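The other protein chains are all here in position, but one chain of the complex has been omitted.
Coming up: chain A.
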Amino acid sequence: MEKNNVHIDRNEVVIHVDNVSKSFGSLHVLRDVDVKLFKGENLVVLGRSGTGKSVLIKLISGLLTPDKGHVRVLGETVNELDERALRTLRQRIGFSFQNSALYDSMTVRENLEFPLVRNKRNLSRAEINKEVEEVLEGVGLSQAINQMPSELSGGQRKRIGIARTLILRPDIMLYDEPTAGLDPITCLDINTLINEVQERFNTSSIIITHDLACAKMVGDRMVMLLDGKFERQGTFKEIFDTDDARVKSFYDYNFIV
């Protein structure tokens, strides 16, 4: 599927993960990782489970701090910000969690209102309602507004999770395994939604996945994490045009097995 209306500005770096290393005890997850995300771009991070893909976006959002190196997001060094500045920066970053992380004691409406009413306190009730309805319509789930998260399917939960991040109109979107655990048709819907978000809001996104169909459909550029390092970067074709057995087996498993 071809993408339209995507404007990638390769002169503007919105995220720079600058020689970052991260370990948990004796386990070295990321080793001197260096990657840039450009304005308007969808960057896919590929890799097997446990290779540190999710750690990377948690470092970007400030949920984890690097042992070495710097993470620069929208001109700010994340690991040097105080709590208040980090909170302000986070309003410009949308984070879609693997399991959606919807607040299960709240309805869909309350889930969407939660970040809005706490970050934009001057909005009137009518404006809040309008924003919620608009963003829900954008993900095609207007009818679910009063439902509880437990009443939704996996795909619907993913969409609501994305809607909740979009309500603050972020400049950057971070997707953690957006298609994990979904059937192929729902995967296609989510991938289409990711591309729509990029086109409509001109967001720059990092998509963490091991689903190559998703990577091929949404990614403008890809990087592959192998043994804690970005060993390969480029387009889908460039990444897999190699004799490296680790890369080939990853491809074969996705498309043949």
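Operating definition for what follows: a contact is a pair of C-beta atoms (placed from the backbone, for glycine too) under 8 Å apart; a residue touches a chain by one contact, two chains touch by 3 or more; residues count from 1.
Everything that follows uses one rule, which is that contacts and distances are computed from a predicted model.
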item: Protein name (UniProt record) of the chain left out of view, among "tRNA-splicing ligase RtcB", "Acyl-CoA dehydrogenase", "NADH-quinone oxidoreductase subunit L" or "Phospholipid/cholesterol/gamma-HCH transport system permease protein"; value: "Phospholipid/cholesterol/gamma-HCH transport system permease protein"
item: Contact partner of the left-out chain, one of A:Asn19, A:Thr88, A:Asn146 or A:Ser249; value: A:Thr88
item: Residue in contact with the excluded chain [from A:Asn99, A:Thr192 or A:Ser249]; value: A:Asn99
item: Chain not shown: contacting residue from A:Pro115, A:Gly140 or A:Gly154; value: A:Pro115
item: Touch list for chain A against the chain that is not drawn; value: 61-63, 87-88, 90-91, 93, 95, 97-99, 101-104, 114-115, 118-119, 121, 164-165, 168
